[in-house]
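The structure's right below; bear with me while I get my questions together.
A protein chain is absent from this complex, but the other protein chains hold their places.
Per-chain numbering from 1; labels A and B assigned in written order.
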Amino acid sequence: MNRWFPSPPLSIALLTVWLLLNQSLAPAHLLLGTFLAVVVPLLSRPLRPLAPVPFRKPVVMARLLASSLVEIVRSCFNVSRIILFTKPKGLNSQFIRVPLDLKNPHGLALLSCLINSTPGTVWVEILPGTHDLALHVFDLHDEQWWIDTIKTRYEQPLIEIFDY
Amino acid sequence: MNLGIDTVTPWVGLPVVMLLLLGSIIVLIGALGLVRLPNFYQRIHGPAITITLGAGCILIASMIFFTALQSRLVIHELLITAFVLLTAPVVAMLIMRAAVYRDLRAASRNHSPGSDEVYQFPREK
């Protein structure tokens, strides 16, 4: 199992992409898609520096993704309101510093994707030599609120999923 | 031109119209932010709404419309959605870091720290 399917989610994703691209469920496409889904992960395994993580706690993951989707839509409307109605001089855009406890690189990658997808916040980098995240916030009201939100809403589920 | 458009029922047409209106207005606001905001670090937040909600609405509208038009499930727009959702954060982070490093280099060349455009790490409390 492990030798022929290094990462089952990747295989399933490849098969789905192949079927969607061809827009058909014909047996020939299924066969070729399955062939690709087996061969491509095997050939690309040396390109992946870290071992794939086993897929754990789908419920926590689903809840995290759903809540960040809601957050994305909400902050989209916030940012549009600010762009339309706020004077640019009155904006308080700042870099803030968030101390992180999450260590797993996969978890950090997912965290950066979630934070960057949310309009209004952009991940800059993890400051070299520390374990702090530099984050740019579009309209900063309360620095401590942002730190608490990121730590409880995003980081806590990710620690549960990746750092066990 | 679009021959099948007459066959679309209101139950399908109304959500498509709403999504298209919302998506196009959001796209326009994002581009307006790109022009209107005064500072690069503020401008980078403008296109973020174009890419997430604007593109999302138009893609969902396209999915509903073609599913109704061709009377079969047309969901290959999901590919673009997934691709954009995966790549937009990477692009935003790389442009942000490029800007930060360029500003840091410019500041160390000019010996004028403390100006508004320059990346300043918040002090530890």
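As a convention for this text, a contact is a pair of C-beta atoms (placed from the backbone, for glycine too) under 8 Å apart; a residue touches a chain by one contact, two chains touch by 3 or more.
Going forward, contacts and distances are computed from a predicted model.
Q: So which of "Cytochrome b561", "GMC family oxidoreductase", "Spore germination protein" or "K+/H+ antiporter subunit F" is the UniProt name of the chain that got left out?
A: Its UniProt record gives the name "K+/H+ antiporter subunit F".
Q: Missing chain touches which shown chains?
A: B
Q: Residue-wise, where is chain B in contact with the chain that is not depicted?
A: With respect to the unshown chain, the touching residues of chain B are 1-6, 8-10, 13, 16-17, 20-21, 23-25, 27-28, 30-32, 34-35, 40, 43-44, 46-47, 50-51, 54-55, 58-59, 61-62, 65-66, 69-70, 74, 76-77, 79-80, 83-84, 87, 90-91, 94-95, 97-99, 101-102.
Methods note: only the chains that are shown with their structure count from here on.
Q: Compute the distance, rounded to whole Å, between the mean C-alpha positions of chain A and chain B.
A: One centre to the other, that is 16 Å.
Q: In the complex formed with chain B, which residues of chain A make contact?
A: 17, 20-21, 23, 72-73, 76, 79-80, 83-84, 88-89, 91, 93-97, 112-113, 115-120, 122-125, 127, 134, 136, 138, 143
Q: Per the contact definition, I'd like the list of chain B residues that touch chain A in the complex.
A: Going through chain B, the ones touching chain A are 26, 29-30, 32-33, 36-39, 41-42, 44-46, 48-49, 52-53, 74-76, 78-79, 85-86, 88-90, 92-93, 96-97, 100, 119-122, 124.
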